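A single protein chain has been omitted from the complex, and every remaining protein chain is retained in its original position.
Naming follows writing order (A and B), and every chain is counted from residue 1.
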Amino acid sequence: MSVVRSILIVLVVAFTTLGVAWADEPPVSEETQACLDCHESVSPGIVADWRNSRHSRTTPTQALTKPELERRMSATEVPEKMRTVVVGCYECHGLNTTRHKDSFKHKGQQINVVVSPNDCKTCHPVEANEFATSKKAHAVENLMGNPTYHQLVDSTVGMPHLGAQGPKVGSASEATLRKTCLGCHGSVVGVDGTRTIESDVGTVKVPHLTNWPNQGVGRVNPDGSRGACTACHSRHAFSIEMARQPYTCAQCHMGPDIPAWEVYKESKHGNIFSSMHAKWNFDAVPWKVGVDFTAPTCAACHASLVVSPDNEVIAKRTHDYGSRLWVRLFGLPYSHPQPKSGRTSIIRNADGQPLPTTLAGVPASKFLIDAKEQKKRRDAFSALCLACHSTDWTVSYFDHLDASIGETDKMVKMATDVMRLAWKKGVESPKNLFDGPIERMWVRAWLFYANSIRYASAMSGPDYATFEGGWWHLNENLQAMWDRLNLELRLRKR
Amino acid sequence: MSVVRSILIVLVVAFTTLGVAWADEPPVSEETQACLDCHESVSPGIVADWRNSRHSRTTPTQALTKPELERRMSATEVPEKMRTVVVGCYECHGLNTTRHKDSFKHKGQQINVVVSPNDCKTCHPVEANEFATSKKAHAVENLMGNPTYHQLVDSTVGMPHLGAQGPKVGSASEATLRKTCLGCHGSVVGVDGTRTIESDVGTVKVPHLTNWPNQGVGRVNPDGSRGACTACHSRHAFSIEMARQPYTCAQCHMGPDIPAWEVYKESKHGNIFSSMHAKWNFDAVPWKVGVDFTAPTCAACHASLVVSPDNEVIAKRTHDYGSRLWVRLFGLPYSHPQPKSGRTSIIRNADGQPLPTTLAGVPASKFLIDAKEQKKRRDAFSALCLACHSTDWTVSYFDHLDASIGETDKMVKMATDVMRLAWKKGVESPKNLFDGPIERMWVRAWLFYANSIRYASAMSGPDYATFEGGWWHLNENLQAMWDRLNLELRLRKR
Partner (left out) sequence: MSVVRSILIVLVVAFTTLGVAWADEPPVSEETQACLDCHESVSPGIVADWRNSRHSRTTPTQALTKPELERRMSATEVPEKMRTVVVGCYECHGLNTTRHKDSFKHKGQQINVVVSPNDCKTCHPVEANEFATSKKAHAVENLMGNPTYHQLVDSTVGMPHLGAQGPKVGSASEATLRKTCLGCHGSVVGVDGTRTIESDVGTVKVPHLTNWPNQGVGRVNPDGSRGACTACHSRHAFSIEMARQPYTCAQCHMGPDIPAWEVYKESKHGNIFSSMHAKWNFDAVPWKVGVDFTAPTCAACHASLVVSPDNEVIAKRTHDYGSRLWVRLFGLPYSHPQPKSGRTSIIRNADGQPLPTTLAGVPASKFLIDAKEQKKRRDAFSALCLACHSTDWTVSYFDHLDASIGETDKMVKMATDVMRLAWKKGVESPKNLFDGPIERMWVRAWLFYANSIRYASAMSGPDYATFEGGWWHLNENLQAMWDRLNLELRLRKR
């Protein structure tokens, strides 16, 4: 038994240190040790999660000894104090404290409650900078700062007033916004005084945060920075392993408006992932196609550094997730080329509306990438496909996607034509575009059904293009829009 | 190579016996051995499943050698005959035979077909007693013994009669009930004579059970006891491992009326579970936060004995799953404080209806836990959150949940106001509350959409509060109720 035990110890050590061999315990800063001394019992789950993390076992100096392709930090140097200790509580929560409205004196140390992308940037500047230019970083403003989208938000999650003429759209409450749209888009986190906490280790005063908790990817933080790295790299493990799992993206990219996750699951890629991923290596950097994984997850196509078994780079890592894409499948109300800037609230179409296309389908080209850039991105993206598919396969695949995009945009145009007739006849009012019975069907057409078909076409989930949110519904809904309009017109004639 | 292989064999053997080392085969009772001798070939899957189980490797005497916190049985002594043999076929199927209508003489032994919670109680009395007081144990009567709910059952799963005035609600058949509502709630299992079976080991007569098979959690058994432990601890492995997986709860807690599973999957907790649970230990007792698991499953928050890495108890084990909860999110038609008794069919609201609130939203407080008890439970529940979250985080989280509950209840009130107008105008009849076109929309409002939002708010699944069964539908549906009522009134005027 003791022989077995010693073998086990050798194995455990060999495998859990992941190549990082400390003679003794990993070096923890004095400040972090002070945190751990209390929080080990006050918040044991956080500490245990961190102990499982790479952060708890690695110093920046060690991390920099790796060849560049294998490196997980993009800074080439970090503040001296941080170099030879592992990345512990204080190393993250003690950064840039003067910028943080949520900073407070805690047991003798200056601590921030919320760690922001600007803090993570200390070791991960390339990733933070890429992210900062993305649509995700601007997710709050892009939604709430766009008067048209804001009208849709209120029509969707606002509590209406019920009067003698039926329900009238009201404003969405802060609480509901946080549990709905801003659950993914992110909230604007502020600080409103302090809260007094009683615990085993005494009474403490902590900043009381408003619009908190929130892990929306575009969260505006108390230091003014935008984003929440923890939206994907869950605290306090911050693992690349988790971020590469499609379940992570599925936190937001699911549901009738954007069924990317559902489509992926149905797809051949999803089938291979679901069936075989227990044998994959989600932790390897760089990520080797066919060796570490045998079918792409969301990350492989949209974010990760992917290489061949011979370490030839197939795709560079990016944290601006839309930057590999040429077309934006998500119709508003039509699909369109990807926006040039992650800040989409600046877009105005030819009719002056803050939409990437007009209601007639004309793209706001000034704000969108041009044909050359589209081709460049499409070619680069195709390189990922070509790792496992032939050129003929790949080219035809995207040609079919183009056809699906074209047809769904035509279908949205038909729905919009019926809608315009309803507006013209005064059956519904375009003052609020989204609140009447026919208007809600129109929203379904472009927000739910056309999107479902496009995602299904892009990733091959035939049911999401057919009976599950797809063409069936698009056709049925168009008929229902017509039917409802026609009924109204007949009733009036009498 | 051969050295490595022999080490491996040693290791595999050492670890698969889970620390229980029998010099030889585990001690099996004579009676159980007789069962195995035939059933090994007659029902090989059952025997193989049992051989994988802890029951097949452990005697009660051994189980009692563990420290109390690690113990999986709550009895401190068991009948002498059972003490030093493993828990085999006969040890369970041979208990309390005189109480069992499904007991029969089989190959010289008295055997019950159905093992009931009262039988499991022999070794697990604390769990059986907790369960016996729960809503789950009364799930059949709570549904079928409540005339209002029964009306909803018939309107939902009953086969209607199609007459000259359209469909009229009929009674649901026994067969359909078992495949629908009672699939989860449980059936009342009876015995109706015997069935003669021909098999390789000869002809046998066995009791013919009625309303069987069924594994609904509130099943009424042939010994008069209530419940099916196998609803969660699947036979014949009866593993705690499986009961702790959210897939187990998802057997029933899913779908538009109670999308707990769907919401969990979308949540951050669900994301961590899905991405990382291959590395968790679902078998450990007690269950260590941050060590055995890094995000809660259903069991962690609602049932399991959860401890810190230092074995400090964070939550005691309970098999009365509602007992940790203060509010009942599931609206009938409004959310309300948890019922005092698991037997909810006794509840009467101020209007005399068997509902926990009136249609106007007044709670039947006499039957519901009071504010003090609510606070006590909320504080206890918060201790689980605090293992990984700060106090400010946790308090704000539940404050936002309160806001969601309040708003959805107001929305249900608006839908009910439209409904009442329809009843008042004679557009539909309140004789059956659930069968007219507008009534069915009203049911959707409180049973599907408001519930979806509340679960989504409680566990953070933003899409289930927004487009996937949530606010979008609640608003659209309210408009549609109004629209349909209004149409009828306009048609009448002409």
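Basically, a residue touches a chain if its C-beta (ideal position, glycine included) is under 8 Å from a C-beta of that chain, and two chains touch if they have at least 3 such contacts.
Note that the structure is a prediction, hence the values are computed from the model and not measured.
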Selected from B:79, B:167 or B:224 as touching the chain missing from the view: B:167
Options B:197, B:313, B:350 or B:371, residue touching the unrepresented chain: B:197
Option from A:38, A:126, A:204 or A:272 whose C-beta touches the chain left out: A:272
Absent-chain interface as seen on chain B, which is shown: 4-5, 8, 11-12, 15, 40-49, 51-52, 113, 155-160, 162, 166-167, 169, 173, 175-176, 178-181, 183-184, 195, 197, 199, 206-209, 212-213, 215, 234, 237, 241-242, 245, 247-248, 250-252, 254-257, 278-281, 284, 435-437, 440, 447-448, 487, 491, 494
Contact footprint on chain A, counting only the chain that is left out: 8, 11-12, 15-16, 265-268, 270-272, 274-276, 278, 288-291, 294, 308-310, 312, 386-393, 395-397, 400, 403-404, 407, 410-411, 414, 417-418, 453, 456-457, 460, 462-463, 465-468, 470-472, 475-476, 478-480, 482-483, 486-487, 490-491, 494
